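Sharing a structure here in structure tokens format.
Removed: one protein chain of the complex. Kept in place: all other protein chains.
Chain lettering (A and B) follows the sequence in which the chains are written, and residue indices restart at 1 in each chain.
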Amino acid sequence: MSENGITFENVSKFYGDVLGVNRVNLSIPPGITSLVGPNGSGKTTLMNLMTGLIRPTEGRISILGVAPDQPDRLFNFTGYCTQFDSFPRGMTGYQFIYSYLLVHGKPHVEAEDLTWSAIERVKLTDAAHRKIAGYSKGMRQRIKLAQAMAHAPRVLVLDEPLNGLDPLVRAETIALFRSLAEEGLHVIISSHILHEVDAISDQVVLLSSGYVVAEGQIHGVRTEVEEHPMQILIRCTRPSALASRIFELDTVVEARLHNDGKGLLVRTRDPDRFYLMLNRLVVDGVDLESVAPADDDVLSVYEYLIGPDGGSI
Amino acid sequence: MNTVIELDGLAVDIGRRRILDDLRCTLSASTIGLLGPNGAGKSTLINALLGFLKPAAGTARIFGHDVRTDIREIRKLTGYMPENDAFIASMSAVSYVHLMAELSGLPSGAALERAHEALFYVGLGEARYRKLGTYSLGMRQLAKLAQAIAHGPKLLILDEPTNGLDPPARQRMIRLIREMRESGAMHLILCSHLLRDVEETCEEVMILKQGRMVHYANLEEERRANRKFIEMETVGANGTFAHDIEKLGCTCAITTSNRIKLILSEGVAIRDLYQIAKDRNVQIRRLNYRRDSLEDIFLKAMETDVMPNGAANGRL
Partner (left out) sequence: MAVYKRSYHGYAGPLTPEWSRFAIIPRYAYQRLFKSKVMTVFFVICLMSPLVFLSLIYVANSFGSIAKMFGATGVRSPITVDGEFFQIFLGVQSFLAFILTCFVGPGLVSTDLSNRALTLYLSRPFSRAEYVLGKMSVLLILLSSITWVPGLVLFSVQSALAGTGWLFHNLWIAWAIFSGAWIWILVIALLALALSAWVKWRIAAGALLLGLFFVAAAFGQALNAVLDVRWGGLINLSILFNAVWNDLFRTQQKADISASSAWIMLALICAACLWLLNKKLRAIEVVR
């Protein structure tokens, strides 16, 4: 078990007869990793396993070298922000974070400092002494994040952390996650907003019905989905001329004129060679307006591997 | 195009706090997005339009009916899909939508027919005969949409319709919204934090900040933007690639390790960029003209100062 990663070895979790996750093998490096999958696919189970809240039925888990059956060590360096919008009654934002820090064993002065720095990091300084019951949805989300980060964990597990945040705060929170990832933390995020997952993650884990169907960097995952050759959309002034040139490449399996007549949809088995070849074609005279992968993103991989109805009825 | 909503100096208080202040505008597009940071007053505006909150000053008119005097008429013409869960756990989807349609005035037979139509349209099949308490979140959202459209409203107000939905369900919801817009039979107001959703569905956007309107944009016009900005995604590039581009005279900015935004200077064409890529053996995986996307519009609007009196500043 490396000291520098989160590993799952053949992990299964059953709740009686009900499947949580089945035979999961994962190795999560530092950085931002996103868990993606339909509701009920096992993301929350995986997160609960990672934070030691539940024990696996089978298999072994190691979080930075520590197994979940040593909670006194594990909870010191993990932070968890759940998807649920519940708080202890009657508490203010400050009390919420401060009391949990005391539970961690921090002495009063240190706990106070950590509380304020966490609150400042999520920009809730003005509202810190108001009751959480009076917070707006976005503020409640931010105070949850602050609580998860307050004790400077090395592993941060966040279940839909951007839920309810307005666009400005989303951008700020994403920047916050990036800076944490650069500090070397393992940040594990589960999200349904796939274009954000695309933009911020270093790697992606796709889950469906309790199984891991893909994991890794998104481009790497895409190239491995061989049944679906990569699709690229090229917009240029004379797409049909471009099409004839493109077929000279033996890796191109399909070229289709786009509906509006100004673009070409190309399928190729070897995107690296294709793109380099495209450089040459453009220099030689193809009047290109734009080029974009039509399906090299999480959304397309999701659709290929998990399917538009979430995999199964 | 006839006016859908007219805000005439609308101001709304909650308790002693003024939440909305002096809103004035005329909305007539078929799909209108409502954006703003938390606390800007979006829910308050929706509540005021539905008559749940009384205006403290000014008024609003929907299809010409005044919210202060004619709220019953307004409610006949609108359908509302609230942000939070709203259902009756012990009823099946069919009886629930049937009840709601009848309460909107439809006779029982017609209401039942339209309930089934609405449920079919949103994609709830056999599941419609099960109790709502057994539904997953995505299905409840669909049932909520069905009750909002069953009585055939002319204005549909959707508050965070994709909240909590997983990617396929979200796609289906967006597709439904687009279909409803294209059917031409109704106008929609979409309130959301997900700019992507608003961009894919709305023609016009109204941005609120601290209870005032700070921006009103027609997205179609914005899309016919300036063609000098370009963004690229590369594979195999290192610092020299950007350096070479700058040597051409273009200003370059590197966002993440492989994304570059640049402004084409006079006389520089895309071909020149490709020449550099060919020389440096760099793959340009993505290249397109960057339009002022909604995110930029929103961020610019957030920087606008809210004027102390009168309508807010127009477009920046």
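Just so we're on the same page, a contact is a pair of C-beta atoms (placed from the backbone, for glycine too) under 8 Å apart; a residue touches a chain by one contact, two chains touch by 3 or more.
As the structure is a prediction and not an experimental result, all values here were calculated from the model.
Trainee: Of B:G15, B:G125, B:G239 or B:G267, which sits in contact with the chain we cannot see?
Mentor: B:G15
Trainee: Looking at B:R24, B:R75 or B:K300, which makes contact with the chain not pictured?
Mentor: Reading the full complex, the residue touching the unseen chain is B:R75.
Trainee: For the chain not shown, which residue from B:L20, B:L112 or B:M186 touches it across the whole complex?
Mentor: Of the candidates B:L20, B:L112 or B:M186, B:M186 is in touch with the missing chain.
Trainee: Among B:L99, B:L137, B:V235 or B:I254, which one is in touch with the chain left out?
Mentor: B:L99
Trainee: Of the residues B:C25, B:A110 or B:I254, which one touches the chain left out of the display?
Mentor: Here the residue in touch with the unshown chain is B:A110.
Trainee: List every residue of subunit B that touches the chain not included in the displayed model.
Mentor: Contact residues on subunit B toward the absent chain are 14-15, 47, 50, 52-53, 72-73, 75-76, 78-80, 82, 84-91, 95, 99-100, 102-107, 110, 114, 117, 120-121, 147, 149, 151-154, 179-180, 183, 185-186.
Criterion: only the chains that are shown with their structure count from here on.
Trainee: Over in the complex, which subunit B residues touch subunit A? Could you list them?
Mentor: Spelled out, the residues of subunit B in touch with subunit A are 35-40, 136-138, 163-171, 193-196, 235, 270-271, 274-275, 277-278, 281-289, 295, 298-299, 302.
Trainee: Applying the document's contact rule, which stretches of subunit A touch subunit B when the two form their complex?
Mentor: Contact set of subunit A toward subunit B: 36-40, 136-139, 163-171, 192-195, 219, 271-272, 275-276, 278-280, 282-283, 288-293, 296, 299, 302-303, 306-310.
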